[in-house]
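Note that one protein chain is taken out, while the other chains of the complex remain in position.
Every chain is named by a letter (A and B) in the order it is written, and numbering of its residues begins at 1.
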Amino acid sequence: MRALRRRRLLAGLTLEAGVPLALLALWWTWSTRAGLVFFPPLPDILRSFRETWLAAPASKEVLPSLGRLAVGYATAVLAGVGLGTLLGCSEAARRSADPIVQFLRGIPPPALLPFGILVFGIGDPMKVLMIALVCLWPVLLNTIDGVGGVDPTLRETSRVYGLPLGTRLAYVILPAASPQIVAGARTGLSLAIIMMVISEMVASTNGIGYSILEAQQTFRIPDMWAGILVLGVLGYLLNGLFVLLERRLLRWHRGARAREGV
Amino acid sequence: MLGVLSLLEALTRTGVLPASDFPPPSLTLVTLGQQLATAGFWNAVGQTLAGWASGLALAAVLAASLGMVIGASDLAYRAIRVPLEFLRPIPSVALIPLAILLYGTGFTSKLFLVVFASFWPLFVQVLYGMRDIDPLAMDTARSFGLRRLERVRHVILPSTLPYLATGLRISSAVALILAVTAELVIGSPGLGKEIDVARVGGDGRLMYALIVATGVLGWSINAVFSRVERRLLHWHPSQRADGGAR
Partner (left out) sequence: MRHHPPLLELVGLGKTFGEGPGATQAIAELTFSVQEGELVSVVGPSGCGKTTMLRCVAGLLAPSSGEVRLRGRTVVGPPPEMAFVFQDYSRSLMPWLSVRDNVELPLRHKSRLSRRERRSLVEDAVSSVGLGRFLDRYPWQLSGGMQQRVAIARALAYQPEILLMDEPFASVDAQARADLEDLVLQVQGAYGVTILFVTHDIDEAVYLSDRVVVLTRPPTTVQETVSVELPRPRDQVSTKELPEFARLRAHVFRGIKRQMEVDQGEGAEGHRARLAGHLEASGSTGTPP
C-alpha cells in the first residue's frame, strides 16, 4: 500500500515539474524551427533578457519603473487606509462618501491617463500620482467596509474596558478590518502595475513599458519579448510577495474561519 | 456628493483651480449632455462596448470549456497548475506591443488584448468551481443513474455558476480596462481614443466629459455584474461579509 502511495506521489511530482519543462522545451524547439519573425527563437529571447535586462542597462529601465510603482502604491495604501479609517468610523461619512468613491472607482485607469497628462505633464510626478490615484479607490473602499464592519461585540468590549483611541485602532479596529484591507490592497496592486506600464508606453522616455514598446517600434523583436518576460517575472514576484505577506498577516483569520466551520 | 460637486464648482470658477486644466463641473456636464446628442459619441461608445462584449464573451466560452474539461480531471489540473501560476500574473498590458505587431491598430488588437486579460480570472474561477463540487452530490447523481449531460445540468452547472458569476464580475472590469487601454495606447476606435484626441486638441471640457461618460460605463458594468454575482451567491457558503474585495 505504501509503495503505491509513494509511486503516486512521485508521479504527481513528475507531472508538476515535468509539464512546465516540457512546455518550455516545446517552445524552444518550435520557435527555433519555425523561423517566424514575430516569434523569435527562445534562446534569442533569453539572451536578450540576460544582456539587456539583467545587466547594467537594466537599472536605467527597471529601477525607475519600480521606483514609481513603489512610491505610488505606498502612497495610495497609506492614504487609503488613513482616510478609510476616518470615514469608516462614522456612518454618516460612509454614506456620503460612498457614491463619489464608487463612481471614481468605476473610471478605468486608462481613461484617467489623458487627464494626468493634461494637468500634470509627462514627468515622473504625473506617473506616480496616476499610479497612486488608481489604486487609492479599492484600498479606500475596502478599508471603509472593513472598519465599518467591525463586530459590534468587539466594539462593546472596547467600550467596557475603556480602551483609549490609540489602543482601539491598533489592537481592535485595524486588525479586524485587515482581511478587507489586504483584499483591497491586492486589487490595487494589479491596477498600479497596469497604470505603471501604460503611463510609460504613452508618456515616457524610460521604464519597462517604454522599452517594450520602443523595441517593437524599432523591430527588435527578441528585445520586445524579453521585456514581456521581465514584466511577467515582475508580476509573478510581486504577486508571490503579496501572498507571503498575506499569509503572515492573516494567519489568525484563516484559523478563526476554519474554527467557525466546525 | 452634491457637497463635493459644489465645492469643485466654486473652486474652479474662482480660479483656485486653473480653469484651463479644471473646467467647472457644470460646464463638463453640459458638454456631456451635448455629446449625448451626437452620433460620434455613441459610435465611440459602441466601439468600446463591442470590443468589451465580444472579448468577454469569447474569453468566457474559452474559459468555461477549458475550465470544465481540465477541472474535471485531477491529473489535468495538477499538470497545468504550475504553468498557470506563471502565466496568470503576466500583466496583459505587457502584450500591447505584441498585439500591434500581430494585428495592427484596429479592432482585432483590442479584441486580442481583451480576450487575453479576461480569460485568466474566468478560467481560474471555473477551475475553483469544478474543484469545489460536492463529491457526495456527484455520487448521488451517479447512483440515480443520471447520464453525463444530466449530471452536468443538475450538479456541475449549479455548483460552478456562482464561481462563474464572480469570475464575470472581475473579468468584466478587466475587459473594460483593456478595451479602453487599447483605444488609448494603440489608437483603436473607441472612447479611449476620443479622450486622448480631445486632450491633444486642447478641448479640456470634452475630455472630462468623455472621462465621466467612461466612468459611468464602468460603474454600470460593475453594478450589473455585482448584482448578478450577489444573487447567485447568496446561498453559497463562500459568500461572506468579511474578506470580500470590492
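As a working rule, a residue touches a chain if its C-beta (ideal position, glycine included) is under 8 Å from a C-beta of that chain, and two chains touch if they have at least 3 such contacts.
In this text the structure is predicted, and so the values were computed from the model without any measurement.
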item	value
Partner chains on view for the chain not depicted	A
Contacts of chain A with the absent chain, listed as residue ranges	151-154, 156-157, 159-164, 167, 171-172, 175-176, 178, 252-253, 255-256, 258-259
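Just so we're on the same page, only the chains that are shown with their structure count from here on.
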item	value
Chain A-touching residues of chain B, taken from the complex the two chains share	1, 3-4, 21-22, 75, 78-83, 85-91, 93-98, 100-102, 173, 176-177, 180-181, 183-185, 191-192, 195-196, 198-199, 204, 207-208, 210-211, 214-222, 241-246
Contacting residues of chain A [partner chain B, same complex]	12, 15-17, 19-20, 23, 38, 96, 99-100, 102-115, 117-119, 138, 141-142, 145-146, 149, 179-180, 183-184, 186-187, 190, 193-194, 197-198, 201-202, 209, 212-213, 215-217, 221, 224-225, 227-228, 231-232, 235-236, 238-239, 253
